[in-house]
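Heads up, one of the protein chains got dropped from this complex, but the rest are sitting where they should.
First chain written, first letter: the chains are A and B, and each begins at residue 1.
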Amino acid sequence: MSDTIVELPDQATARIPKVNYITKENGLLSWLLTGDHKRIAILYLISITFFFFVGGALAGLIRLELLTPQSDLMASDTYNKVFTMHGVVMVFLFLVPSVPATLGNFFIPMMIGAKDLALPRINLLSWYLYVVGGILVLITMVTGGVDTGWTFTTPLSIHYVNTNVLTTGLAIFVAGFSSIFTGLNFIVTTHKMRAPGMTWFRLPLFVWANYAASILMVLGTPVLAITIVLVALERTIGIGVFDPTKGGDPLLFQHLFWFYSHPAVYIMILPGMGVISEVISTFSRKRVFGYTAVAFSSVAIAVFGFFVWAHHMFIMGVSNYAVLVFSLLTMLVAVPSAIKIFNWAFTLYKGSITFETPMLYAFGFMGLFTIGGLTGVFLGATGTDIHLTETYFIVAHFHFVMVGGMLMAFLAGIHFWWPKMTGRMYPEKVSQLAAVVTFIGFNFTFFPQFILGILGMPRRYAAYPAEFQILNVFSTAGATILGVGYMLPILYLIWSLKYGAIAGDNPWQATGLEWQCQSPPLTENFTVQPIMDHEAYDYEWLEGQKQKEEEVASVG
Amino acid sequence: MSEHKEHEHHIVSPKVYVMILLALLVGTAATVGASFVDMGPWNPVINLAIATTKATLVVLFFMHVKYGTKLTKLTVVAGIFTFLCLVAMTLADYSSRAWGQW
Partner (left out) sequence: MSDSQAIAQGTHPEGSGAHVEHPPYLRHHFNSVEQQADTAGFAMWLFLLTEVMFFGGLFTAYLIYRNWYYASFVAASHQLSIVLGTCNTVVLIFSSFTMAMGVWCAETRRKKGLVVSLLLTIALGLVFLGIKTVEYREKYEKHHIPGDHYSLQSFINPASDKEASEAGDKPLALDAAQHTELYFSLYFAMTGMHALHMIIGIGILVFMVIRAQAGAYTSGHVTFVENFGLYWHFVDIVWIYLFALLYLISRHA
């Protein structure tokens, strides 16, 4: 690609600052007992990456099985366990914490001009709860897995399977509290820890997005927690409200489960959208178009997200009137997401666009999330949903928004902020190649699944009719390419830690308080509390700063 | 950025606490008494109304929300709203099932 906005310091003389949050203290305990939000973010980054590859390996097994129409690689029961664990790991141990716990933890305090999050010890507790949840999931896998699907539909999960529902339930319960405490921390921090002059409408949109997601975490996750408790009680001591033989309604489980799990998808996507706002602004050198609209649309997605959960239950036996209302509300919830896409497009219009790796991922996000989101609207229409639900159309829909959307946004964010977190640049050509490979692989993997769904192939089946094989083979081939695309960043990012170019404070010439500190930052972020005297995405202010620095440098 | 911290400076006097205590005890007697009187469909309404009044008194005075910041009040409202959303929309499904097809 032609231009680049990257400005690195003179590599002959540049050095990583000797005192930073990594070198401040040494020893394992200084990391395991840290209160520093940046160190906790790195701890999360390592653990989340580990679980991403666990979930990815499970995905690989799924795609391998689906190469042939017969259930020949593994028994059907085993296949059920594989896709269940894939869902549990990817949703609860990767997607939900990915951006908030890594990038949010690292950058929200810096973006608002604070020294740390409001509750550093709760932050560390969050990480430990995540690790405990993760270990419990691993124990579940090792002791035979669970095969109910990640949605644990009753009465299957209570009365009809003998697998590790309780252990998995406990794992999700614990990981859920990790999420609750992270969200709680972010809400308190955003309200109480902003630097002087940092009004709500001067906040980076990344902060708004995480704030909205945090509201969902705090209000939605406890309902999942109590649902798990009820399932556990019914499975163990028979205190139960989901048992039809006693007059209970299994559908009540689904109401309570999806009351969390629908907002959960917004918990997963909103922080990613926050990343995209930052990346698109920086690489088109333009303030985000319609800042207020984007900020309010984040909160609108959060609020509306609470009103639509029964669209996961259209065929399950809810009343027709409820179906009508929820379908209508589902149409409404798409509007704020669309507003964001339009605003990002208008940000790009007449901007000075360059194609560094974060921007490539952002473009991928915009296209793939739009497709995924639109197919969500198709599914919100009840008539279509009755035909397409429980088919591969659903699988394709949520992988487009989650993998094509959220995961691309996560990678965009990791690449965007890597220089700030580590002080090093990654090799640009390899990273751009990885982004393109990921995009190609993704489309090959998941686009055929839309067609498979329309043709009628059911989801969660190890064996399928032979006429679906060719599309499944395409999908698996794409998955292989996608796997390569995800392996590459691991390799070159680790490589860059030692051999990458020194990044300097602000290689992207980005606005935002986090770019006004050294890379990697000091433990206390700022030596002096900054005073915010300009709007967000103020590139003229940035120009002014550069000029002032040149004056200071040339005078001294 | 630092908000006016009313509740730090406003110390609620024990007299207020005693009055609220008495109000809560009266409310308890009322709600127990009301459950023995047949008021038809109004029984659950009165029951919940008294319970909500008691809860409101606890929130406003024992938990100092009356003397608290706007943010505190907004937070309480947000929690109640989300809970009502869960209850109302779930109940909407259950109560409309009996209405049949269309």
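By our rule, a residue touches a chain if its C-beta (ideal position, glycine included) is under 8 Å from a C-beta of that chain, and two chains touch if they have at least 3 such contacts.
Fair warning: this is a prediction, and the values are worked out from it, not measured in the lab.
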Given A:Trp495, A:Phe526 or A:Tyr539, the one touching the chain that is not displayed: A:Phe526
Residue, one of A:Pro155, A:Pro222 or A:Gly367, that touches the chain absent here: A:Pro222
Residues of subunit A in contact with the chain not shown: 114-120, 122, 180, 184-185, 187-188, 191-193, 196, 218-223, 225-227, 229-230, 233, 237-241, 246-249, 252, 255-256, 259, 505, 516-518, 522, 524, 526-531, 533, 545, 548-549, 552
Interface residues of subunit B (partner: the chain not displayed): 2-3, 5, 7-8, 11-14, 17-18, 20-21, 24-25, 28, 31-32, 34-38, 43-44, 47-48, 50-51, 54-55, 58-59, 61-63, 71-72, 75-76, 78-80, 82-83, 86-87, 90-91, 94-95
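Criterion: only the chains that are shown with their structure count from here on.
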Separation of subunit A from subunit B, taking each centre as the mean of its C-alpha atoms, in whole Å: 37
Subunit B-facing residues of subunit A, complex: 191, 194-196, 198, 215, 219, 223, 249, 252, 255, 259, 306-307, 310, 318-322, 325
Of all residues in subunit B, those that touch subunit A in their complex: 1, 71, 78-79, 82, 85-86, 89-90, 92-94, 96-97, 99, 101-102
